[in-house]
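Now for chain A:
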Amino acid sequence: MAEVRLDNLSFRYPGAREETLSGLSLDVRRGEAHALLGSSGAGKSTLLNLLSGLLPSAPGCIFFDGRDVGTMPPWPRRVTQVFQFPVLYEAMTVADNLAFPMRELPAATQRQRVVEIAERLSVTALLGRRPAALTLVEKQLVAIARALTRPDVSLVLLDEPLTAAEPAYKWRLRQTLKAVQRDLGATMIYVTHDQTEALTFADRVSVLHAGRILQTAAPRELLEEPAHEHVGYFVGSPGMNLLDGEIRGSDCLAGGHRIGQLKAASGPCRVGFRPEWATLTSGDGGDGLPVRITGMRTLGAEREHLLGLVMADLGSTSIITRQVLDGISTGPGRLRIRPERLVCFRDGWRIGADA
Partner candidate 1 sequence: MPETMPDNRAWLGVLPVLLVVAFSAVIPLMTVVNYSVQDIFDVHTRLFVGFDWYRETLRDPRFLDALVRQLGFSAAVLALEVPLGILVARALPRDGRWVGVLLVLLAVPLLIPWNVVGTIWQLFARPDIGLLGRAVNELGIPFNYTAEPLHAWITLLMMDVWHWTSLVALLAFSGLTAIPGQCYQAAAMDGMSGVQVFRHVELPRLKSVLVIAVLLRLMDSFMIYTEPFVLTGGGPGNSTTFLSQYLTTMAVGQFDLGPAAAFSVLYFLVVLLLCWLFYTSVIAERGER
Partner candidate 2 sequence: MSWMAWTLPTAIFFAAVALSLVVMTVWERVSPSVARRGVLPMVTTRGDRFFIALLTAAFLHVLWLAFTDAPVVIASVLALVAGIALMRWG
Partner candidate 3 sequence: MVTTGGGRWPAVLVAGVLLAGCGGETDTTGGEPTSTATVDYVANAARWVDEEFSPSTLPRAAQLEELAWFTAAAEPFRGMRINVVSETLTTHEYESTVLTRAFEEITGIRVTHDLIQEGDVIEKLQTQMQSGQNVYDAYVNDSDLIGTHSRYGYVVPLSDFMAGEGADVTLPTLDLDDFIGRSFTTGPDGKLYQLPDQQFANLYWFRYDWFQRDDLKAAFRERYGYELGVPVNWSAYEDIADFFTNHVKTIDGERVYGHMDYGKKDPSLGWRFTDAWLSMAGAGDPGIPNGLPVDEWGIRVEGCRPAGATVARGGAANGPAAVYALRKYMDWLKVYAPPEASGMTFSEAGPVPAQGHIAQQVFWYTTFTADMIEPGLPVVNADGTPKWRMAPSPHGPYWSPGMKLGYQDTGSWTFLKSTPLDRRKAAWLYAQFVVSKTVSLKKTLVGLTPIRDSDLRSEAMTEAAPRLGGLVEFYRSPARTAWTPTGTNVPDYPKLAQLWWPNVADAVSGAVTPQAAMDALAEQQDRVLERLERAGIQGECGPKLNPPEDPAVWLARPGAPKPKLANEKPPGETVPYDDLIQAWREGRAF
């Protein structure tokens, strides 16, 4: 397993006007489960192909264990990949598929390793079959297993591997994947647009947007201290609410109300808060920002209380909170934001971060 370092990696397809990736720098630690989170078109696949060596990159940008692999073909890089839809060699049995990446090793080693990995992923029963006889999910399990058989693999890439699975099964698969990752100490990069998957899987997550990494951080940090408006919006469900606000002195104002304190230069800003960092109450009274509650969505219940989302309009901006729904009805209401959770952005980037 290797540590992976990207140093100011840029990429432009021949003939394309704009760079698909620009100035990416990233460190993935040895044995780390790393996730790349971004929507379609953010450049995830390009980055994967650069890492695996399917696309050549300029020298001096990609290092595995300090070794420049930028111009190296895929095989010597010892990278394996699990694709969105399972890719198996159809003419080979499952066992042969698993053994194929180890074909340079002694047969006994191969066999042992195949059995080991197959057991780990509970596909032992499938070893004698051909891919055509497997279900989609089984195929993907085998594909995952194949990505892990090679003992000297330096990096495992996972490209939205769970798309094919239905929700009830995703948990199971992901958990297996994580356990294997932990046990084998594999360096994994998991690419997805699904923030739940990214956050639950990874030790650290990089948010990719328009060819740039906006932030690399642990899941909690991403949620609580997004470095960029887009991270705030993209991570969390629903994403962060954003209001037009202003910094005046050390005060942060929104809609003319002071909602918290922030150390930053005065001027207009965007105020962000997560749905769970604020509460809405019905009725005109009390403090907080006056809003118009427009609707509710139940998400579940917890000990006799309904939990859900409340939607409200603040001027022309829509906001959502996630809270207990007791006593909420549409009509006028008040929004209270927990002041200690306040995050402000200017020109997209976060300002006034402590330290």
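The rule is simple: contacts are C-beta pairs under 8 Å (C-beta built on N, C-alpha and C of every residue); 3 or more make two chains touch, one makes a residue touch a chain; residues count from 1.
Inclusion criterion for the candidates: all candidates are chains of the complex that A comes from, given by their letters.
Small disclaimer: the values here were computed from a predicted structure and weren't measured.
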In-complex contact partner of chain A, selected from candidates 1, 2 or 3: 1
Touch list for chain A against partner candidate 1, complex: 49, 52-54, 73-76, 79-81, 83-85, 87, 89-92, 100-101
